[in-house]
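A single protein chain has been omitted; all remaining protein chains appear in their positions.
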Amino acid sequence: MPPDQPLLDIRNLKVEYLTPRGPVRAVDDVSFALRPGEVVGLAGESGSGKSTIAHAILRILRPPALITAGQVLFNGQDVLEMNMAQLEQFRWREVSIVFQSAMNALNPVMRIRDQLLDVMQHHGISTAEAHQRAIRLFDLVGIDPQRLDAYPHQLSGGMRQRAVIAIALALDPPMLIMDEPTTALDVVVQKDILQQIASLRENLGFSILFITHDLSLLVEFSNHIAIMYAGEIVEKAPARELFDRPRHPYTLGLMNSFPSISGEKKKLTGIPGAPPDLVIPPTGCRFHPRCPQVMPICAEVLPVTKPFSADHTVACHLY
Amino acid sequence: MSQTPIPATQTTPERTGTPLLDVRHLTKHFPVSAIVRTRQVHAVEDVSFTVESGQVVALVGESGSGKSTTIRLIARLIPATGGEIFFHGRDVLITEQKQASLAYRRQVQMIFQDPFSSLNAVYTIEHHIARPLIIHKLTHSRQHLQQRVYELLSVVGLDPAPEIASRYPHQLSGGQRQRVAIARALAVDPKLILADEPISMLDVSIRMGILNLIEQLKEEHGIAYLYITHDLASARYIGDKIMVMYAGHMVEGGDCEEIMGNPAHPYTQLLLSAVPDPHAGLHTQKEIGARGEVPSLIDPLPGCLFAARCPKAMDICRQVMPGPTDVKPGHWVRCHLFGPGSKILSKEVV
Partner (left out) sequence: MNVNARLASSETAEGLKAAWREKIYSTQLGFFRRLFSQPKAVFGILILLIFLLMAVFAPLIAPGDPTRFVARPHQPPSVEHWLGTTGQGQDVFHQLVWGSRVSLFIGFTVGLLTTLIGLVIGMTAGYLGGIADGLINMFTNVFLILPAVPLLIILSSFLPPGTITVIFVLTVTGWAWSARVFRSQTLSLRCKDFVSAAEVSGERTPYIIFVEILPNMMSLVVSSFFGNVIYAILADAGLAFLGFEDVNTASWGSMLFWAQNNSALLQEAWWTFVPPGLCIALVAFATTMMIYAMDEITNPRLRSEKETMSVLKQYHVAAQRATPVVRKNAA
């Protein structure tokens, strides 16, 4: 496989939720790619559709969700075309996921060891080898292998999240999706976990789709960042480039929402208004009701994604 | 501005006389089991601090630090195990022992973390804001009541007020609900608002709006705030003074900028270094080198509770909990690294 071919290539993906008031266009024509060994950050607030994309890739969205268009190409194969047997091979072996709250992802009445073994045995690994792997995995994520026999409630929040990461790595997948993995954790633990993930990446070389609302985390951690708003990607750029030269008014607004702990103390405004109703989204650009630089055309025509500079695309009428 | 928490026998000269809120040696222990009450969780231990009129004091700590319990003690939602809460110079734990008086409730209000559960889903917004006005008899007629409700909604930026007033909580966004909560707290014209992580459950782009509203109300109405958060950045943004809590103890406190720039306690240093700062990078930040987790608060061991994780721990740290010392005027810390051991021991009153 040529090194340039993306590992994950999402093209024009659309996901809708059927609700009593009408279909909610949670993900509307989203495209982006992830190359092997890369970390792509997906940033957005509630209702942006970022979690929906994560679940859609693995096709674990529950009714009333429907995928209504697009392709999810993993190594060239479209996940949306797979049958159950192929999906079983795909899930966890090729792509696995770390959820936001470890307490939701772990079974409270099973020991950690058993949960790890369960995953491996289900995919055909022998019990003996599974035991070996379990010890190695725990070591890798930084938990004392002696704690393999603990129940989830006996571990602290940080340890639980490490256990969840270990389970995600059980089958050595080339890609991990991390859906707000540190949001529920304290800041000190968060830093620990992120450093652990970084070192795991160096060891094992997997790619990460990192989903969060905390833009400052992404700048430290990812290669590329995509900003989502109301189901669409509004800006995409390499991390440093995005941070130094943000273009889309929403990105600018987001950056204006994070006070810093060092440097000059200045007044920040955030973004006025609230995320839109996705049953009847605003016409044209979905951000225009809140945009400080809105123009007449913004309310009528949906902006097309255009390249701003090398590897930096924006969907905005200003450009 | 001297903010040293006082050992029992000393008095503290304050800038403007009696502080609005003066908390001394506040302690709260929870029994582990309701029946056999031998083991106790030391949720809050010997916490002392002051809040001046019109001042924003940020209380910073991670989960389990005791900050939420502290604020609930001051809101008098739970009874204290020990200590004193002086409000306008009088110890309310003695003058209003059984439960808080209506007068106290009028002057001390609270806003909560979860905008979804702090409003009662079965009643309209108007009902929520009207109740405090009715209880404290602040209006004289139905029209006056309604007018006042609309005024309050306008003040917090919820317009058109009559339309919002007739809605139910589930019809508003998280940010709007939090503004309703602020309007409700504002209704009685309080002197002190206790804010329990008011923005941590809101969308990022909406948070600044709420923080700015809090500041604006402080400036216009002279309201003091006790602002609890685990997010140092927001604490810095609106805080005049900052207090750092760890495992039930208050370990450092003082002027906000001073502590941010010059953290004395190793835990504060750890906390500051862990905050993701896009201006720095993941690898360029100083490694503080403290590992491990918060110790158990059940019948805790003597000495400083950070000692197990502290890279600079000394023998004395594991034996004696340090008392407060001034690093410089307006900045105190509880750490054996400051002031020779003997000086601390002589100040300590058993």
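Note that the chains are named A and B in the order they appear, and that numbering of residues resets to 1 at the start of each chain.
In this text, a contact is a pair of C-beta atoms (placed from the backbone, for glycine too) under 8 Å apart; a residue touches a chain by one contact, two chains touch by 3 or more.
The model shown is predicted, which means the values in this text are computed figures rather than measured ones.
The hidden chain makes contact, of the residues B:Arg184, B:His265 or B:Arg309, with B:Arg184. Within the set B:Phe112, B:Tyr225, B:Tyr267 or B:Phe306, the residue that contacts the chain not displayed is B:Phe112. Checked against the full complex, the candidates A:Pro23, A:Gly37 or A:Gly273 give a single residue touching the omitted chain, namely A:Pro23.
Of the options A:Glu81, A:Asp277 or A:Glu300, the residue whose C-beta touches the omitted chain is A:Glu81.
Summarising the interface, chain B meets the missing chain with residues 72, 75, 77, 102, 105-106, 108-110, 112-114, 117-123, 131-132, 135-136, 181, 184, 188. By the touch definition given at the top, chain A reaches the unshown chain through residues 16, 18-23, 55-56, 59-70, 80-81, 83-84, 87.
Note that only the chains that are shown with their structure count from here on.
We define each chain's centre as the mean of its Cα atoms; on that basis chain A and chain B are separated by 33 Å. Here chain B touches chain A in the complex through residues 62-63, 173-176, 203-209, 212, 230-234, 236-237, 257, 260, 270-279, 281-282, 290-291, 293-294, going by the rule given at the top.
Interface residues of chain A, counted against chain B in their complex, comprise 45-46, 156-158, 186-192, 194-195, 198, 213-217, 219-221, 243, 253-254, 256-263, 265, 267-272, 274-275.
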